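Only a single protein chain was left out; the remaining protein chains are all shown in position.
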Amino acid sequence: MAKARRSREPFFWALFSAGGMLAALVLPALALVLWFAWPLGWVEAPSHAELAAKVGHPLVKLALFGFITLAFFHWAHRFRFTLYDGLQLSHLYGLIATITYGGATVLTLLAGYLLWTFP
Amino acid sequence: MSQSGKLIPSEVASRKAANPRYQLFHPKWYRPRYPIFWWVEKIAYLRFITRELTSLAVGYAAVLLMVEVWALGRGEEASHRFHDLLGSVPVLVFHGVLLALLLFHSVTWLNLAPKALVVRLGRRRLPDRLVLLGHYAAWLVATALVVWFLVGR
Partner (left out) sequence: MAQSITIEIRRYRPEQEDEPVWQSFEVPCRDEWMVLDGLNYIKDELDGSLSYRWACRMGVCGSCGMVVNGEPVLTCATYLSSFAPGPVRVEPLKGFPVIRDLVVDLQDFVDKLKSVKPWIIRDEERPLSEGEYLQTPDELAAYKQYSMCINCLLCYSACPIYSLEPTFIGPAAIALAQRYNLDSRDQGAEERMDVLSQHEGLWCCTFVGECSEVCPKHVDPAGAIQRYKVAATAEWFKSLLPWGNR
């Protein structure tokens, strides 16, 4: 039986799933601290040196890279279907796949570069 | 084709095999066009499309994380300017909306987990409520870890 006939969707669905689960578990807490607790002073924000030290740790960089990658591919997959179903653009499947997955790839590479060159 | 000009089932089947999107043309059947804004016609559909649009909030959060890293890397001044921007009122309001969307994503995602994760124990399956509890517990743990990592010294 030709396996080539089978769609590549499972791969992207897996990325979407992983990204969605991580985002669900981690983002509200992250957003609460980074966007509200620190800027509004509910919790004392760390000094530049402290935060840079935390982010500079190679394991943290790896975790950040992994999370950001999965978050972007979660967006790409979900947004692609939102455009297909919400605006009935499924005939533009080539263009939409390029914009979403291509965009996610570009952003991922950018994130990788940023983290790699982080002091 | 049969004598009356009507397509016989095997003809239809072979056309469908050639093009899966083939639909038998029947001039008298009524095929209403599905509305573009089908998703505003029912509350359930509206909730669904909101849930799907939370992916934009997730993508934005990832972008903002990148900006944070970039600003940190540029030095203390860039970092401070970025953090001041985060504290401005319009940004706070915008982030308030986004936080609501992220929470909506979390709740809808975790609530659907028992549907995909079915664990069988003999005749019974693990109760949905237990699977749900497990996921919410994981959410609690993840939150604690994130807060500890960011706020802890």
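The chains carry the letters A and B, assigned in the order they are written, with residues numbered from 1 in each.
To be clear about the criterion, a residue touches a chain if its C-beta (ideal position, glycine included) is under 8 Å from a C-beta of that chain, and two chains touch if they have at least 3 such contacts.
Given the structure is predicted, the values throughout are model-derived calculations rather than measurements.
Considering the whole complex, the residue from B:112, B:132 or B:147 that touches the absent chain is B:112. Residues 1, 3, 5-7, 9-11, 13-14, 17, 81, 84-85, 88, 90 of subunit A touch the missing chain (whole complex, contact as defined above). In the full complex, subunit B makes contact with the omitted chain through residues 13, 16, 20-21, 23-24, 26, 28-32, 34, 38-39, 41-42, 44-45, 48, 52, 112, 115-118, 120, 122-124.
Just so it is clear, only the chains that are shown with their structure count from here on.
Work out the mean CA point of subunit A and of subunit B, and you get 13 Å between them.
Across the complex, subunit B meets subunit A through its residues 34, 36, 39, 49, 52-53, 55-56, 58-59, 61-66, 68-70, 72-73, 75-76, 79-80, 83, 86-87, 92, 95, 98-99, 102-103, 105-106, 109-110, 138-139, 142-143, 146-147, 149-151, 153.
Contacts from subunit A toward subunit B in the complex involve residues 19-21, 23-40, 43, 45, 48, 50-52, 54-55, 64, 67-68, 71-72, 74-75, 78-79, 81-82, 85-88, 107, 110-111, 114-115, 117-119.
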